[in-house]
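Just dropping this structure here.
A single protein chain has been removed from this complex, and every other one stays in its place.
Moving on, here comes chain A:
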Amino acid sequence: MSAMISINNVSKWYGDFQVLTDCTTGVKKGEVVVVCGPSGSGKSTLIKCVNALEPFQKGEIIVDGIAVGDPKTDLPKLRSRVGMVFQHFELFPHLSITENLAIAQVKVLGRSQDEAREKGLKLLDRVGLKAHAHKFPGQLSGGQQQRVAIARALAMDPIAMLFDEPTSALDPEMINEVLDVMTELAQEGMTMMCVTHEMGFARRVAHRVIFMDKGAIVEDCDKDAFFGDINARSERARQFLSKILQH
């Protein structure tokens, strides 16, 4: 498998505060990588560096052969090829679900309204929400909104998907409907980088697990190794896992 995303020695500072320290990892084509770690460890920052929502000062990130940090890179174009799903959904509240799904297809990819609408409806159907097409985001539950957000990202035909804690703002009973969509996506071979604390999902779906602490990648190993031989894991990862697996 070839590398879809490769992150090499990336460091980032907010003023004097170093958020990322020499992060090196990658995601191969069709691979599902789960990123976990305590709050403030830099997971969101790292994933946002991948599609240049956050700039970084050192190292390089290559997405499908394109250097993200290169000033010559057409960032909007790069971002239009990488889907992203956020913790708080971030659907556009002033637009209907249909318009949410269509707007970037039309304005960014230059598809016709009809084409965009049709594609949007197809994806909406796929996440089980076709009946809600005419509604506005505020009229949907959190789980439904997040499924729409996933469909909106998929409408751009992304080469990879980034997820930043897609279920952590959801009520417990809605988490599974979102994880099910993600699982299906993974099984279809989508390249995915997911920040999540859903270890059940990681066990079932991930190929690799990355554990971050204080801005550094502490563990980066196969799913089976990560969950299998707990004693081979670092002290911090063990503490984190025992805390998180207790719930």
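Throughout what follows, a residue touches a chain if its C-beta (ideal position, glycine included) is under 8 Å from a C-beta of that chain, and two chains touch if they have at least 3 such contacts; residues count from 1.
Everything below uses one rule, namely that contacts and distances are computed from a predicted model.
Novice: What is the missing chain called in its UniProt entry, if the choices are "Glutamate/aspartate import permease protein GltK", "Cysteine desulfurase", "DNA-binding protein" or "Acyl-CoA dehydrogenase family protein"?
Specialist: Listed in its UniProt record, the absent chain's protein name reads "Glutamate/aspartate import permease protein GltK".
Novice: Looking at the full complex, which residue from A:12, A:111, A:132 or A:152 touches the chain that isn't shown here?
Specialist: A:152
Novice: Which of these touches the unseen chain: A:22, A:64 or A:90?
Specialist: Spelled out, the listed residue whose C-beta touches the missing chain is A:90.
Novice: For a quick check of understanding: of A:77, A:134, A:204 or A:243, which residue touches the chain that isn't displayed?
Specialist: Once the missing chain is taken into account, the touching residue is A:77.
Novice: Considering the whole complex, not just the chains shown, which residues of chain A touch the missing one?
Specialist: Counting only chain A, the missing chain is touched by 48, 51, 53, 76-77, 79-84, 86, 88, 90-94, 103-104, 107-109, 152-153, 156.
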